[in-house]
Structures are given as structure tokens and as C-alpha cells.
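Please find one structure pasted underneath; my questions will follow.
Note that one protein chain is taken out, while the other chains of the complex remain in position.
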Amino acid sequence: MIDTLLSGHELHKTYGATPALAGAEFTVGAGEIVAIMGPSGSGKSTLLHCLAGIVRPDSGTIRYDGGDLTAMSDTQRSALRRSDFGFVFQFGQLVPELTCLENVALPLRLNAVKRKEAETKAREWMERLEVADLAGKRPGEISGGQGQRIAVARALVIRPRVVFADEPTGALDSLNGERVMKLLIEAARDTRAAVVLVTHESRIAAYSDREIVVRDGRSRDMARAT
Amino acid sequence: MNVFRDLRMGVGFAVTGGREGWTRTLLTAVGVGLGVALLLLTTAIPGALGARDDRGRGRDELAGRVRQAAENTLLVGTIDTTYKGDEIRGRALRAEGPRAPIPPGLSRLPAPGEMVVSPALADLLASKRGALLKERLPYRTAGRIAERGLIGPDDLAFYLGSEALTGESSSVVRITAFGNDFPAEKLDPRLLLLVVVMFVVLLMPVAVLIATAVRFGGERRDRRLAALRLVGADARTTRWIAAGEALAGSLFGLLFGLGFFLIGRQMTDVAAAFDLSIFPSDLDPSLPPVVLVALAVPAAAVAVTLFALRSVMIEPLGVVRTGTPARRRVWWRLLLPVVGVALLLPLIRRGADAGEFNRGQVIGGTVFLLLGVTALLPWLVEAVVARLGGGRVPWQLAVRRLQLGSGSAARSINGIAVAVAGAIALQMLFMGIENDYVKETGQDPGRAQMSVTSNGQLGGDRVTEITDRIRQTKGVRSAFGRAGTRIGDRADNPAEGASLTIGTCDTLRELARIDRCADGDSFIIEPVGSSDRIVGGMKLAAGRQVVIDPSYGMTGLPASRTPWLIPATAVTVPGRVDASGMLYDGVLATPGSVPAAATRNLTYSLHVRIDPTVPDARDLVRNTAARVDPLSTVNDLSWTRESRRFANVRTALFIGTAVVLLLIGASLLVTMLEQLRERRKLLSVLVAFGTRRSTLSWSILCQTAVPVALGLLLAAVTGVGLGAALLKMVTRPFAVDWSGMALMSGIAAGVVLLVTVLSLPPLWRLMRPDGLRTE
Partner (left out) sequence: MRSRYTHWVYLLCIVLGMSIGHTLLGLLESGPRHGYDLKRSFDERFGRDRSLAYGQVYSTMSRLLKNGLVEIDGLETSGGPERKRYSITDAGVTDVEQWLGQPEKPEPYLQSTLYTKVVLALLTGRDANEILDTQRAEHLRMMRDLTRRKLDGDLSDRLICDHALFHLEADLRWLELTTARLSELTQEIRT
């Protein structure tokens, strides 16, 4: 068993009167890739938001690297997200006015890395994700698949310990989706980053090491199903 | 032509377009409404000032003056006073018969010892602040002056019933009717120029505001129109539908505007803060401008929409803004200010002959210059922003955003730029002709700070008593009292004669350069510019026989007609300007050198030095003066005095600019909020990345500040240019009003800061992760 890096225990979260999480459990080890599946509205995105420290659960504990995420202030959690976490979302995530290179460099610059240095690193990652030729383009001028690869580069540029990917291929066709997933998984494995992958597509979930299904706010670890 | 069908369809969409459609219509309506309200307010201001003026003239006592008492005559004594810097109009009244006129706003004349006061004065008297004033006016309040008899709601005025009033005083007039027969003072052409420019300057940003308001939410509307194209509407139809939506918004805007106007004119407190007191009912715009506004605003809404959609291709599958937006050409933008200057140029130096200015030309020139600002600004912003580079993250975000679409930012800033450019020009013009209207009084507040004077005929004892009482007042350091009367060659002499001033040696030294002086001495002031020593038609010389208080036959006032020999010992001395700026002529005499009979009918003038450490010393002096001689006039001595009329114009300028800037600030805020709402998802993503609030807050500030800074720069250049042209027109030397410029820029910058600050809470609310949830 790999050492647990990030875990959630007995997580509850309610939006208005709608319960999104009702006692969900989750663990991911360093370098492990875990898929979160489930029907829409089941709470899988909420689980991801809680685990990433974006949303504070109503109750339950989230532990990351030995610390209690739920006890941290908003500022501390923001700082943690800047330094340790990377994010890929379904769409609308690139800053439209920045060039692709600047978008990839953005997380580094938020971590107060000098512009030159940030952009050099960003360029390396763009090469790795085979989108180096898009450096000077704006997000409006590139295709969806290219945009997602830019987003993956941006998520990995800070060498995060956990990458959170919420339906990263949701808006892509199969071919582009496969390509993005392949690059994401390879890069994550190379950098020993854990990946928390929310998806409703089993073909995408098949890239994971392990799968958790969320139904009605409760989680089920499918590794224990058999 | 199915234009009307399309327009109607657009109107329909505006009303029934669901929540989004409604929001858009509402935003436009509020923006247009604010503009319309401002238009109505502006067009109503001349009327309001006119009404104010009319009522002011209606209560004058210049018409219907008569000499003889009759059953329809009224004696009116002026007992104006000043309290803590506020001027109070006071009149003492005594009816001489049953048909005496009643002042406007009163139902009957106050009985002796009673007063009728304006509501503002009643409030002041009732307040703690008015405690000292209550001592000055210890009379029973018998009623209120109605609106008809007041110039504004803050007018401080009272009418006092008095038994003691006699016609035998030069401070008292006898009238049969109130009013003013003299034609109203015609506005100086230079002042008129100022007013005309001011209106243009105030209305231009309003036009910009309305133009901006009908484009609120345009991007989202375009997307909606694209959906219409998908079901078969052609490009022209969608454009007219959009125009229809704008039309609906502007029509609602007209209604809103009327509402805002009606509410706004009740807020006279706001106007009062600028020292301009107007009754709500005075703000009554005349019909032609109202009709014009009602027609022009919707028409402008349609025109602006069609014009704005010119460069937008609404395709069935989405909106295409003409590729890389056509490079903004600079030549026609530069043409506008050039045309403006060309129009103003022939007028330059016309002011030399104080002639009339061609109003159309002035307006045209100013409008073109200011339009130049609005046309040049987008180009300037684009050109400059394209050259801006790196920097920190907030700066980078802001600059890149501006590079992608600086048009809307420039549009928002335009109003501010135009307002500031105009205001700077006005300030310069104002400064240039200020000296014409701000008179140097020649007074020397270093020597004395107050004067108490009276033209009433008093005995010498009374003058002494008054002087003593003033001197004993708390806060008075010293009081130099002198009494005066006239001397002539003979009694009932129609010639003017010279003055005889009676005072102690100390007092006389204030009026002439006297070396030695003791009681019993007298002096003749060396006449200025008259070698043969003739003053007021008579020759002054020691040992000459004259008549004191000779009476001029016409006034009907009592006179003592005392013969007097100017003492042979009288020394001729050079005169000296006193603290009130007066240079005396005639004879100066110590009390011992004139016969007692000569002091029966005296006017007096006291100069008072006060102790600045005693609070309310000035009002204590006024209280004493009111008690011992209600008809006395008390003045504060100061270096300069401003023309009242001019003060009003300046006041109006400040109100106008401030209101316009606030309105534009409101529209900026709306634009900013809309922008934020559109980026809700992106903001949430940035939050997920751990972006600090401060980073995005700074970015918003930069994003607003850059165009504003550029706008202010352009405004300063244009404003100074326009100001220089206007100054040339009135032949005044070129001078930049740096403080005014700083003030205007400061207000504009403050508005921007306010907008930024107000958009922070929504920004922070949008930065919550809710935006990440899929709908």
C-alpha cells in the first residue's frame, strides 16, 4: 500500500437544501491516479472541490501530507493550492486575454517566480505537451484539444503533488480526449504527481489506478467491490 | 420596409426576453434615465435661477418710492445682518396708513415688536447654533414668510414690525408698493460665454453617458441575436431588432428619467451643500426642451445601436467582431478638434470690444473640440496599451485585457474625459475673467476688522453712547468712532459741499497724517488732484465762514443749519486711506472745535478691532449694534469682494461637474459589474489556482486606471487648449489653473477609485468557488 497523501473522511456538504456530499470517503497516495465516477449531480465535483481545499465541507476532515486542510484558513488553503496543487477543468479555464504561454506561466507567476524564468519553464512544459507552437496565440485562436493541453501544461508547470482534473476531456472528441489523457497521465507519472480525476466516461476512468463511485453523496471504493 | 415590424419585435424582446432581457432593459433604462434626469435638470436650471431672480426683485423696495406719508405708504428700514457668515435679509416695517403695501409672502404686516421669518431663519433661531442670533432678534415670531417672498428654501429673511421707524432717516425709505422697476441686469457677454460653454460641457458627457447606456450588455444581446439568425432572420433584421431593444430601453429610460428628476429636485439639500438654494417647484423645465429630450433620446438610442453594430457581424453561429478590429484611423479623429479650433479662431479677440459672441459658433467649436476627445481617446488608449509590456501579474492581466478590447473601456472613460476637459477649460476662463468680478475693496483688515456705520441722523450723545457700547462689547479690542456731517457755503445749498468729520485725535490720525493734535484742534485735508482747494463746489480754507448741516432742500430730512467759522488755526494735512479703504476729504475736527449745536444730526462710522481669540466676537459686535442702533450697517472688512452673480455661476459649474462625474461613475460601475458577471467561471478557476484576491483587485484597478490616466491626459491637453482659445476670445492672458485642474483630475480619479472599491465586494463574491459548479 502506498502512503496516503490526501484523504477525506466522513465528508458532508450541503448547498442550500440540496445535500451534495453525505459522508463521502476518499484517499489517494503519492503518485496514485484515482478516478471519481458517478452520475451527474451525484456530488463528484463537490468532492473534488472539498479535497482541493476550494470548498470547505460542512463536516468531516481532510488531511493532506499530515496536515488538516479543514482547519486551515482561506488564505492558507489558497497558498497551498498555489504551491502544491494543479487544476484542469472542462472548459473556460484559460484567461482569454493572455497568450497561451502567459497562461501556462501564470501559476508560477502567482507563486512570485520571475517572469523570464516562469516563461522558460512554461515553454518547456508546452514542448512536452506538444503545443510549443501555440505560445504566442490567444486561447480564442486555438482548438479545444489544444486548449486542454495548454491547461494540462499549466496544471503541471508548478510540479504539483496533486493534480485535480474535473472532466478534463468532457468537451473533446474521442481522439483529442485520448491525446490529452495520455499526455496528462504520462506527465503525472513522470513527475510522481497524484491525480484526482473526476469523469463520467469509463474510458477516461480507465486511465486511473483505482476508481471511486459517488452516488447520492456517498462514495464507494470499487477496489473493494470484488 | 419592415423596419417597423423589426423594431416592434425588438421592443417585444426587451420586455419579454426573460430575466436576462429584463436586466438589460433595466440597466439601459437606469443609465438613460440618469442622463435624461440630468438633461431635464440642466434645462431647468436657467428657469430656476430666473424664478429666483424674479422673486428677489419682487421684494425689492426700489419701485413706488414716495416722499410724502399717506394712507398707502409704508416705511421700510434695512436691518440686514450677518450671522456666523450667513447673510440675513432684514426689513423693519411701519405702516403709515391702512392701505400700506404688504411684502410678498406675507399675509399681513407684523405688529410692532413682532417679526415674520423665513422657515430657514425660524429653524436657525430654534437651533442651538442660533442662540446668539436670538439675542440679536429678541422678537416674537408671528408667522412665516411664504415661498413667494423668498428666493430659495435656505433664504434667511425676516420682517420686523417697528414703531420707532421714522421717515426722517436716510436709512429708511417710504414706498407704496414692493418691486423693482429697473430692467434686470443684462448678463455680461463674457459671462454669457461662460454659461454657454458650461452648458455644452455639462451636456456633452450626458450624451456620452446615454450612448454608453444603450450599449449595456451588448455582447450578450449579440449572442441572442445570433440565435435569431439561426432561425432565419437576416442581418439587417437583427440590427433593427437590436435597435428596437435599445428603443424600448430608452423609452423606459425616459420614464425613469422623469422619476429621477422628480425625486432629484426634492433633494434641495444637495444643492444647498453647494450654497445654491432652489425651491423644487423652481426646477420646472419649459416644454420645448422636454419635447426635444423626449424625441432625441429614443432617436439617439436607435442611431447609436445601428452605428455600433456596423462593425459587428452577427452570424447564425455566433458573433464575429470584424476580425482584427479595423486599425483605428487617426486622421478623421484629429479632424474634429481641428474643426473646433477653426470655428473658435475667428472669435478670438472679439472680446476686446465687449461685443456679442456668435453663440452657435462658440457651441459648435466647443462641441467639436470635445467630440475630438471622445474620438481620439479610443485611438489613444489602443495605441498606448499596445505598447505596454510586462510587469507584475495584476498589471499583466489588466494590460492584456485592454489590448484585447480597449474599446469599451475607452467608451466608459470618455464621459469623464469630456467632462474634465470642459471643466478645465471653464476653470481657466473663470480664472481669466475672475478679476473683473472680484473687486479689490481697498479695505485693510490689518487695521480694523469690522465697521459699524449709519446714515441715520443721530445726536452726538447717541454716537458717543453707541461707540462706548461697542467698545464695551466682549471681544472688542478697540473702537474708533467718528461722527460726520456736511458743511456748505450757505444753508439750503444744492451743491454737494464737503464733509465735516468729528473725532478724537486718535481717530483723526486714521484719516490723515497728523503730527500734533489736541482737543480743540481742527484740520483741513489737502484735496487730491485739486490745486485750488475746491471740494464739492466750495473752497475750504482756515478762517472761512461755513454752515454745518446746511440741508439740500430736497430730502425733507431735518437739518440744523448751524453757522461755523473754520478755525483759523486749522492746519492743512495730507489725507490717509482708512481701514475701510475710504479717503476722506473736507474738514477734520476734534469735538472741542465744533459748536454743540452742530452735533444734532450726525452720521457715524466706527472701526472695530476685535480679539480673534474670543469666539463669536463678530456676532457679539453685531448683537450690540443691533441693540443700540437697529438701522446701523455692520460690515466685515476684507481685501476682496466677489460679485454675487459670478459666485452663482461658479457654484453651478461645481454642481454640474460633480453630478456628471458621479453619473458616469455609476455607469462605469454597471459596466464593470457586467464584465465581472460574464467572467464568473474564469474567476472561479483562478481562485482554484490559489489566486489572491488582492491580485485580481489590483488588476481591476489597473484596468480602470490606465484608460482613465490616458483620458485625463487627453482631457488636460484639450481642456487647456479650449481654455486658451476662450481666454483669447475675452482677451485675457493665458494662464493655466493648476489647482482647478488638479481638483477636476482628483475628482475623476476619485470616481474611478470609488468604482473600483464598489466593484470589489461583487468581485470577491464571484471569486467564491460556486462558479465552478456546473449548472
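As written, the chain order gives the labels A and B, with residue 1 at the start of each chain.
In the analysis below, a contact is a pair of C-beta atoms (placed from the backbone, for glycine too) under 8 Å apart; a residue touches a chain by one contact, two chains touch by 3 or more.
Computed from a predicted structure; not experimentally measured.
Across the entire complex, contacts from the unshown chain go to A.
In the full complex, chain A contacts the hidden chain through residues 39, 178, 182, 185-186, 201-203, 205-209, 211, 213, 220, 222-223, 225-226.
Note that only the chains that are shown with their structure count from here on.
By the touch rule above, chain A contacts chain B in their complex via residues 15, 40, 45-46, 49, 52, 54-55, 77-83, 85, 87, 89-90, 92-93, 95-99, 102, 106-107, 109-110, 115, 138, 164, 166.
Interface residues of chain B facing chain A in the complex, by the touch rule stated above, are 390, 393, 396-397, 400-401, 403-404, 681-682, 685-692, 695, 769, 772-774.
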